[in-house]
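Of the protein chains in this complex, all but one are displayed in their positions.
In this document, chain identifiers A and B correspond to the written order of the chains, with residue numbering beginning at 1 in each.
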Amino acid sequence: MKSDPENRTAGDLLLDMRNIHIEGFSDDVWHPIIKGVDLKLHRGEIMGLIGESGAGKSTLGKAAMGYAQPGCRITQGTIEFDGLNLREMDDAHLRQLHGSRIAYVAQSAAASFNPAHRLIDQCVEATVDHGLRPADEAKSDARELFAALQLPDADTIGERYPHQVSGGQLQRAMTAMAMSSRPDLIIFDEPTTALDVTTQVEVLAAMRDIVEQFQTAAIYITHDLAVVAQMADVIKVLRYGETVEDAPARQMLTKPEMAYTKSLWAVRSLEKPQETSEDIILRVNGVDASYGGAIKVLEDVTMDVPRGSTVAVVGESGSGKSTMARVITGLLPPTKGDVLFNDEPLPLALKDRSKDQLRRIQMIYQMADTAMNPKHTVRDIIGRPLEFYLGLSGKKLDERISKLLSMIELDDSFMERLPNELSGGQKQRICIARALAANPELIICDEVTSALDQIVQEGILKLLLRLQKEFNITYLFITHDIATVKAISDQIVVMFQGRVVEQGMKNDILSPPHPDYTQLLLSSVPEMDPDWLTRLLESRAQSGAMNASGN
Amino acid sequence: MSTDDQTYSAAGEVASVALRRTWWDRTWRSLKKAPVTAWFGMIVIACYMVVAVFAPFVAPYGESEIFETPYAPWSSEFWFGTDQLGRDVLSRLVYGARNTIGIAVATTALSFLIGGSLGVMAAINRSWLDQALSRFVDVLMAIPSLIFSLMLLSIFGSNVINLIIIIAVLDATRVFRLARAVSLNVVVMDYVEASRLRGESLTWVMRRDILPNILPPMVAEFGLRFCFVFLTIASLSFLGVGIQPPTADWGSMVRENAQLISFAEYDMKAAMTPLLPACAIALLTVAVNFVVDWFLHKTSGIRDEK
Partner (left out) sequence: MHPIVRTVMQRLGLGLLTLFVVSIIIFSSLQFLPGDFATSVLGQSATPETVAAFRRELGLNDPAFTRYIQWIGGVLQGDFGSSFSGRSQGRERDVMELIGPRLWNTLFLASMTAVIAVPLALTLGITAALYRNSFYDRMVNATTLTTISFPEFFVAYILILVLATLWKVFPSLANVRESTDLIDRIYMTALPALTLTLVIVAHMMRMTRAAIINLLASPYIEMARLKGISRSSVIIRHALPNAWAPIVNVIAFNLAYLVVGVVVVEVVFVYPGVGQLMVDAVTTRDIPVVQACALIFAATYILLNLFADIVSIVTNPRLLHPR
C-alpha cells in the first residue's frame, strides 16, 4: 500500500467521489447535509472547496477519507481512492490509509494536538505506527520539515509541548505532521481561519511550498475566496450540500458562470465615495486603559470621529480596538484622558451617564446570536428601547416597531418571533433596528459582519449605508476585514498593540507610502488575484521595499 | 428553494431556522417524544401528589390512631398490618407521604430561595460580595452535609423547623454554586451588556435577562436537590434525629419496624413491612430522577452522539 513519491505521475486520477449523499442527525431526525456531490481530484492537484457555513464542505472533506464524523453517516455514493473503494473497506484497512496515504490538517491546531505529548512525537506517530519508517529516521525527517515550513529553532522546537508554541507555529507543525508520511492526499480543513492576517500569510506560503515540493494532492477547505485563490488549481463551490460550480481557479475568478458564484465575488465591488465633515461628534483624547493589571491595553489613544461619516478602526486581535469601544461606551473607564461627545466631556463611567447620553450612543455586536436575549421576542427586543428612552406604549409603540421593521426590510410577521426563529442576517438586522430605535447619533459597530456569510454581509453593509444617508448617523466601525473597510469607510484608524498607528482619510491611508505596520497589515490581506501571494513573497524577499502590490 | 436565486431579500433569507411553534405545541411535542421512563416518572409523581394532598380521604384510619394488637399481621382490616404501637401501617404510609414529601419540598424551596438569589446576585456583582459568599460557601461545603446537619441538630435540638432550616441552609450552598455558575454564563452574554449600556436597572436585568435563561437548568437542579434533601431527611429520621414521633414519616417507620425483617422465615409479609416505606422513598426518587434525566437531555440539547 506504500507509494513511492518518485514514481508519482502527475495528472492520474487519484480521488473519485461519485454521487455522495451524507446525512446528519439533529433534532431527533436524519436530514441531508450532502446531496449527491461528485468530486474528482488528480495527483498533485490542489482543489479549493469553498462555500458558506452550513454548505457541507467540511463534511465532504472528511468523507474524502472515507470517514463520517460523529453524528453523520454516508448513505450513498462511491469513494475511490487510487482504485481502492473506501466505502467498502473495513476499519482496519481504512486505518492503514489514514495517516499514511491520506492525511488531515484540522482547523484548530491548538485543540487538535494532544497536550500530554511532545510535538515531534505526535508528528511522527502515524508514520512510525504504520511502519513506514523507523522512529529516529522519521524524527530527523520531521526536523527537516519543520525547517522547510520555516518554524523557528527547527531542531529543537519538536521537543516542546503544544501549549508552549504559538497558534501559527502549531498550524505549521500540524502540516509537518500531515507531511511526515509523504501522503498522496492531504485534507486541509480551514487551517488558517483562526489566525491573524499577518500570521496567515506566512502559514499559507509555507503550506503551499511544501505541497508543491512533494507534489501532494490536496483538498483545501475554506470560506475565504481570496485564500483559496492563492492555493488552488481548481475550485469547487458548494451550497446547501450541492455543487454550484466546478472550474479551474483562474477561470472561476475571472469568468464565474453561475449567479451564486458571481454574488460571492460581488461584495468586493461595493464601494463608497469618501466624505468628511468638520463637525467632530466624538473625540477620544489621550486615553490610557487597562483591565485592572499594570499592562496598558490602550496607550495614549487619540482620535476624532466626524459627524455623519464612517470611521473604521482596523487592527489584529490584541490591538485594543474592542477595548476602545468599551472605553467610549463607559464599560471600561479609562485611567487617563477623556472622551468628548458633541464637544462636551462624557462621564467616564457608565453609571454616571444620563439616560439621554446613553441613548445617543448605541452599539451593534459581532455575534447577533448572543446580543439578543433568546427568551425575548422581536417585539420585546425592538420595543424596549422605545419604551425605555422615548416612553412609547400601546398603539404608538406597535406602530413604531412596525416602522422600524420596514426600515430594516422585514415585515410585521417577524414581530412575535424569537431569535432562534431568525436566520443569521435577520438577527443582525434586528440588532440594527434595536440600535436605531433609540434615535442615536453614533453607532459603534463591533465586527458586525464578520460572523456572516459573504452574500448576507453585503446586504447588511448596504443597509447600514442607506440608514446613514437617511438619518445622518455616524458609525465607528471596528473590524479586521480590510475589504469591508474599503467598502464603507470615510476615515481609517489603524491600531497596533494598544496604540494608534495612523489616522486619516481612506484614500490616503490605503495608498502608499505607509508606516511599517500599516504596510504589513495591508499587504497581508489576501486578494482575489491568484498571483498575489507569489508577488507578495517576491516583493517581501526584496527586503520589503515600498513597492509592494498595493491596490 | 432553488440553488441559484439571484434576488436577495432579507425576509426570504432562510438558514437553519427553528420553526415557529406555540408553547403548548412545543410542550406537547416533547411530551409525546418522552421516553417510557419519563412517563413512568411523571405518573408516579402525580400519584404521590394526589395521595399526599388527599391523605385524610385516602387513609383508612387516623395518623396516630392506636389499635389493640401491635405488630398485627397483614389482613383485610389492616392491609399492611400494624406497627409496634398498634397503628395501621397503611394509614401511616399515606400520612407519611404528606409529611415527608411536604417537608422535603419546603426545605428545597427554602434552599433555592436562599441559594438561588444569592448566586444570581454574586454573578452580577462579581466584587467583594461574590468573593465573600464564594469563600464562605467553600468552607461550608468542606464539611460533609450529613455530618454538619447531625452536629447542628445536636446543638439546636431536633424539631421540624430546625430540620428544615438547617438542611435548607446547608443545601443552599450547592444551589448557590450552580446558580452562580449558570448566571455567570448568562452575564457574559452581549445582551446583558446591551441592557447595561441602555441603562437598565439591576432588577430589570435580573428579572428579564437572567432569570428566564437560567430557568431550565435550575428546574432540573430543583428535582435533583429535592431527591438529595428527601434522602437526607429520610436518613436523619431513620437515625432518629430527624422528624420526631408521633408524626408519621417514612424514615422513622423503617427504623421502628426494622426488627420484623428477622421474621422473614415465619411471615414473609411481615418482614416486608419495614421495606414498604423504604420502597416508597426509593420509588419517588427514581421517578424524579427519570424525569430530570429526560428534562436535562431535552433542554441541554446534549445528545450522546454515535
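Basically, a contact is a pair of C-beta atoms (placed from the backbone, for glycine too) under 8 Å apart; a residue touches a chain by one contact, two chains touch by 3 or more.
As the structure is a computational prediction, the values presented were derived from the model and not from experiment.
A.B. asks: Among A:A126, A:M179 or A:L461, which residue is in contact with the omitted chain in the full complex?
C.D. replies: With A:A126, A:M179 or A:L461 as choices, the missing chain is touched by A:A126.
A.B. asks: Just name the one of B:F148, B:F176, B:Y191 or B:F295 that touches the chain not displayed here.
C.D. replies: B:F148
A.B. asks: Please identify which residue in A:L13, A:A111 or A:A135 touches the non-displayed chain.
C.D. replies: Here the residue in touch with the unshown chain is A:A111.
A.B. asks: So that we can see where the missing chain sits, which residues of chain A does it touch?
C.D. replies: Answer for chain A: residues 62, 65, 67, 69-70, 94-100, 103-104, 106, 108, 111-117, 125-126, 129-130, 160-161, 163-164, 177 touch the chain left out.
A.B. asks: Provide the residue numbers of chain B that touch the chain removed from this figure.
C.D. replies: So the residues of chain B touching the unseen chain are 37, 138-139, 142-148, 150-157, 227, 231, 234-235, 238-241, 251, 254, 258, 261-265, 271, 274-275, 278-279, 281-282, 285-286, 288-290, 293, 304, 306.
Heads up, the rule we're going with is that only the chains that are shown with their structure count from here on.
A.B. asks: Which integer distance in Å separates the CA centroid of chain A from that of chain B?
C.D. replies: 46
A.B. asks: For a test of understanding, state which residues of chain B touch chain A in their complex under the given definition.
C.D. replies: By the definition above, chain B touches chain A via 1, 3-6, 8-11, 13-20, 33, 189-191, 193-194, 196-200, 208-209, 212-213, 303, 305-306.
A.B. asks: Within the complex, which stretch of chain A touches chain B?
C.D. replies: Chain A reaches chain B through residues 25-26, 28, 54, 70-71, 239-240, 242, 244, 258-260, 263, 329-331, 350, 353, 355, 358, 362-363, 365, 367, 370-376, 384-385, 388-389, 408-411, 414, 416-418, 420-426, 429, 434, 438, 455-456, 459, 463.
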